[in-house]
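Only one protein chain is missing from this complex, and each of the others stays in its spot.
Chains: A, B and C, in written order; residue numbering restarts at 1 for each.
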Amino acid sequence: MPVLDVADLRVDLRTTAGVLRAVRGISFSIERGETFALVGESGSGKSMTALALLDLMPRNGRRQAERIVLDSRDLIRLDEDELRTVRGGTAAMIFQEPMTALNPVLSIGDQMTEGLLEHRPGTALGEARRRAVDLLTRCGVAEPERRLPQYPHELSGGLRQRVMIASALMTGPKLLIADEPTTALDVTVQAQILDLLRELQRAFDLAILFITHDLSLVRRFAHRIGVMYAGEIVESGVAEAVITAPSHPYTRRLIACAPDLAAKRGHRLGFLTGLPPRLLGVLDGCQFRFRCPVVQAACAGAIPQQRTATGVEYRCVQDPQGTAGQGVPERAAASSPHSVGESLLQARDVSVSYRLRGGLFDRSATIQAVRGASLTLARGEVLGLVGESGSGKSTLARVILGLEVPDEGSVTLAGTSMRAVDRRARARAVQPVFQDPYSSLNPRHTVGAIVRAPLDILGLHQPKDRARVVEQMLDRCGLPRHLFASYPAQLSGGQRQRVAIARALVSGPSLVVCDEPTSALDVSIQSQILNLLQDLQRDLGLTYLFISHNLAVVRHLADRVAVMYRGEIVESGDADQVFERPEHAYTQALLASAGRREASG
Amino acid sequence: MKQSVYAVAFAAMLVSGVAVAQQQQNAITWGLNSEVETLDPYATSKRTAQLVIRNMLENLVVRDPATGQAKPALATGWRWIDPTILHLELRRGVTFHDGSPFTADDVVFTVDYIKDTANNATFAKADYGFIKKAEKVDDFTVRLLLEQPTPSAVDQLSQVLFIMPKATHQKVGARAFGAQPVGTGPMKVERFEAGRSISMVRNDKYYTAAWGKPRLDRITVLSITDNQTANAEISAGKVDFLWNITPDQLAQLKQARNVETVTGGSVAISFLSLDAAGRAGANPMQDKNVRMAIAHAVNRQAIAKTLRGESSEVIHSPCNPRQFGCIQDVAKYDYNVAKAKEFMAKSSVPRGFELKIAAFTDSGPVAEAIAGDLRQLNIDAKLDFRETSAWIRDLFGGKLTSAVVPWPSNGVYDVVAMVPLFFTGDQGDYTLDPVVMDSFKKAATIVDEQERLKLYKVGFDRLAAEAYVLPLMSGVTHFAYRRGLDFVLPVDGYPILYMAGWK
Amino acid sequence: MTETQVTATDSIGVRPVGLWRRALRHPGFVVGGVLLLFFVLVALGADLLAPHDPYAQSLVRRLRPPVWSANGSWTFILGTDPFGRDYLSRLMHGARIALAVAFASALLAGAIGATLGVLAGYFRGRVDQVISLLISTRLALPALLVALAVLQVAGSGLWIVVLVLGSTLWDRFAVVMRTAVMQVSSLDYVMAARAAGASHGRIMTREVAPNVLGHFLVVFSYEAGQAVLAAAALSFLGLGIQAPQPSWGLMMAEGRSWLLVNPWLIANAGVALMLLVLAMNLVGDGLRDVLTPGERF
Partner (left out) sequence: MLALLGRKLVEAILVGLIISFVTFLLVTWTGDLAIALGGLGASREELQQLRTTHGLDRPILVQYLDWAAKALSGDLGRSFFSKEDVLPLILSRLPVTATLAVCSIGVGIALALPLGILAAIRQGRWIDHTAQSVAAVSQAMPSFWSGLLLILLFGVNLQVLPISGYENWASFVMPSLALGWFVFPILLRLLRAGMVETLNTDYIRTARAKGLSPRRIILKHALRNAVLPVISLAAVQFGQLLGGSVVIEAVFALPGVGQLAWNSIQRADFPVVQAIVLLVAVIFVTMNLLADLINGALDPRIRRA
């Protein structure tokens, strides 16, 4: 008998625009000691499913289900008070953001024990604390007694997530719901947390519902996978089967979209056209049909049927035979190798430090963001700069963009020192593309105006020609023409990133600094942008400094790689060499973590 | 009026429990519409403060509240040796509150103190300008040497010159004295909270004065600057006595049981000062036509009756008819807007101008009413309401284009108590007319009454003909007190509380 | 900024419902807006709408009660004041003064505060430290006392009041604008503009200013209300706007002597004042919810 058995779960959200069908009739079950992963892009309904199980949806949410049986109690039939005994009792939950999921003003010990004291009234405080210490030890927290009186801000992100996990296990739950528990963590920490979860699962015979957007993550970690799209589980089955032999067109495309750490650079990623549907009002037919490469007329009217293939179940209007082959990702079209030219940019011994909380009088607290970093970029190459959060890679990027003056060291651009270059000349040579598509475009200007601004500032082209130049660039970046007069708020994240790229390129720079340009995007959109960047580089002969924490993306794009750790560049060299024969211990650890995360079985 | 029912009910319902207690304790509480910051008569710029101080520090003579005649106080007798020398016999056996004896030295000390500019005595010029110096003849005889013949000197001495003990004052200094004054008066200070309250108890060693001995054990003075509060408090019996209330307060209190209201005379008047001399800078007041227009445009009758009281009369010269030398038989300006407009049309500013009328305390409404009337002439007149001291400072500093001047003459029954201040080229003179100046200056130095009257006639005629100022109305003093208080209505409007008692 | 945000949805950017339509759905904004519009119309049309000359005084008809009172009459709907002037007409002309003071003071305060706030928020560092010190100083100064003292010395008049209020009410503008500008100027599009070679002037006017205009408007409507209250307090104490001008604060001060017998003298002007300030605050709340959602003011 499964620990959790969910049948036909639906969640509706009342919004100003109408009723949003966030979850549309999903069913799944999880056995004791089993991990079931719900995978999907943002808005697919995976997190809402997690919240709906224990009725923790936002105020505007309503859930409905045939049954949600947890440990032989049907949660759908429990009232609020009874549900409270389940929450944190039989089922515990951990969340994505360890930085915000703990109450900042309460001590760790207090937060760990309060759930137990609430669920088992009579428990002595000493006993609860002993259990907390015990669990912290099991979760790999050093000096657990010392942690109890501490406050969340005194712990690192990884440690907090361990505390969260320990805290969740206090009452000995049978089901652990983990909502993107590693997403906010650095690669090395991610691997540790996943190891920990697996270990605890074995020790406590836990059933785990694992929510994630990261397909590569679940391959090794989950026993079974459910792929969600538009509020439905479109395909589910044994993890290995779903990853290696997907049947649903969406799953196939999704897997093709993800860059692979093991693959060599140069190939094109698969992609999904279009955008996920808005799930408002009455929905009919297959909701994937708008993006489906094998769509047929029947898809609009019929309800997708449950079909079975080897090791997987999936829902599709069409027969599996009909769709086979067509969903095969185009991995083939490899781009021609770049012609790498003379040196374009040289950064030598760059150091940058920041003053923390500077007052008029104390300037003691400084942090060294970049220490003596040097790198060179040859014309026409892609240099990948990798590192974890806080490694100083974005600061270095700002120095190269001329937006920050280094304390020490120099940056030379095409032979002239950055200090000697005036801001216009610098702007014509280097341009940035930033991470967050939501803050990189001024919401008060139209797309056309945003892309045109650099031309006005730099006085490029005749004023009357500028509109045409802008249009050409936007066309080139693949933005539909009808959006040229729109405001950023009317654009999707991917479209915004296209605009940001067009803005960077419109003034014809030779170097583009891409600072995590796809980190905020879903995998299917990320692949579109990566492909676009690749095309533009080839067509315009651009040089990229490509900054990312995502090794697979760097691997996919970069000719050469530099690894940054605590403000220093610890290793750099040819991409293949660094990825295959890392020399520095940190690089090795980084690659090992990423590999462990993804390695099969 | 429906709302007034509240007031009546309010007053009626609060039966005089407190008052009974007060009467049993033989004490009264005065709700003073002003704040007393110091009890040093030479540091305060407020006449009202002097009214309080008078209970503790005595003058040489006292004015009989019923007749207005000067009666012996610290001086038992006086005579003129010549028009500029006043010879005074002092009372023997009087002691100050601290036990020190009162002698001629104290009088000389007091005059010297005032005359020493280092001490910055307030009113040094206005009140004591006529005194040159004091000379001790023997321990109980002094002579006041005057600057010029001053017929009203004895009357003035009943209002000014508060005698301070030489030894004590020199020992403690002016500041300590202001907080804890030591005098010979019928009351001595018990507790003084600057700006809030003064509580005084009877001086049992007080001599038997011409009017008798003090009857009250205690007099408390509470500062209540808000009229409505004052009304409420007297109706509730928390306060027994109010002085100088407004006609509106009077109307409201008339309906209150247990409160008696009386209206007494006063030698005060109000006039509208106009900067005809241009002291505050060039201004339309320098134009005679404008002044005539203003004189015709203000409905003084209505203002006097409504804002001062039924017994207030419109005056035509800036002096009280009760004062010697006050000539009211001069050119008169009736309320006639048409005529006013004619003058205005003839003036240098036919289209009007902006005017600020400075006023303080209960002159505010008068100034506002005048401003309202002047708007008929297209004069954009505004009330410039100020705190008393600030108003005094600026009026005498020559900074006010126009101001409502309420002048109490310090209760002196002679125009000499006000004319020199405003019309003889002094700080308060916005007229600076040689004819007026000469005649008034001369009149002050002459003893012959007929001669003086003639000279005053010349001066007041000139004032009226030129409309240098707009005389408004005579003052009225309204009192309210708890029924049962035995209080003599003073002819000059200045209450002497230590003479009061409960029936 | 975490590098691994997965919060961004890539669904079609839903076209935001127009600001106007959202504003019109905000009940507070609608009520406040209608009230404010009413006051503005009354103020503008006071000459036509007022039944009498607000200055026409007649001491014989003083203190007539309002129409609903037993002795009231329709000639003087809200009665007459202690000088026999028509209360309603004065109330209407008073709206003019109140609005003039409100808008002019808030505008002046806004000019001072926004300039300081934008400079501090944009340039940060030393500039910010100096301006922050200035703001702290301003906050520590008892504004009302200083205003009273300055008015006492500088004299009276509408424009002096505006000057005094404008130079004391700027702190909230500065604080809010500073924070808002700091937030905006740390956004990537400002970085992009800098990278594109734009000058500080261009960045402040084209990139930053349009995005903090909402904050300015919100603070403006609150501070306009504050200015009305402050001006009334000054008038009530007898400083600032002087009689016989029909300032509401003055009318209340005048009515105070009649609190026991004619409470309507105070009540009616007070209600008018309260409604105007309420209108401004409601509009402010509405603008806050619509223009700067999620911000506290």
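Just so it is clear, a contact is a pair of C-beta atoms (placed from the backbone, for glycine too) under 8 Å apart; a residue touches a chain by one contact, two chains touch by 3 or more.
Remember, predicted model here, so these are calculated numbers, not experimental data.
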(request) With touch as defined up top, name the shown chains that contact the chain not shown. (result) A, B, C
(request) Tell me which residue among B:Arg47, B:Lys125 or B:Arg322 touches the hidden chain in the full complex. (result) B:Lys125
(message) Looking at the full complex, which residue from C:Gly45, C:Gly125 or C:Pro142 touches the chain that isn't shown here?
(response) C:Pro142
(request) Based on the whole complex, identify which of B:Ala43, B:Val172 or B:Val349 touches the chain you can't see. (result) B:Ala43
(request) Based on the whole complex, identify which of B:Ser100, B:Thr141 or B:Thr229 touches the chain you can't see. (result) B:Thr229
(message) Tell me which stretches of subunit A touch the chain missing from the display.
(response) 54, 56, 59, 83-89, 92-93, 95, 97, 100-107, 114-115, 118-119, 151, 153-154, 164, 167, 357, 359-362, 365
(request) Touching the hidden chain in the full complex, which residues of subunit B are there? Just list them. (result) 6, 10, 13-14, 35, 37-38, 40, 43, 45, 117, 120, 122-126, 174-175, 178-179, 193-196, 222, 224-226, 228-229, 232-233, 386-390, 392-393, 396-397, 427
(message) For review purposes, identify every residue of subunit C that touches the missing chain, sorted by number.
(response) 28, 133, 136-137, 139-146, 148-150, 152-153, 225, 229, 232-233, 236-237, 249, 252, 256, 259-260, 263, 266-267, 270, 273-278, 281-282, 285, 296
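One rule holds for everything that comes next: only the chains that are shown with their structure count from here on.
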(request) Return the distance between the CA-based centres of subunit A and subunit B, expressed in whole Å. (result) 87
(request) Sort out for me which residues of subunit C touch subunit B in the complex. (result) 55, 57, 59-60, 62, 65, 69-71, 82-83, 85, 152, 155-156, 238, 242-245, 256-264
(request) Spell out the residues on subunit B that touch subunit C in their complex, using ranges where they run on. (result) 1-4, 6-7, 10, 226-228, 231-232, 246, 248-249, 252, 299, 302-303, 306-307, 356, 364-365, 368-369, 371-373, 375, 381-385, 390
(request) Going by the contact rule at the top, pick out the subunit C residues touching subunit A in the complex. (result) 1-17, 125, 129, 133, 187-189, 191-198, 202, 206-207, 210-211
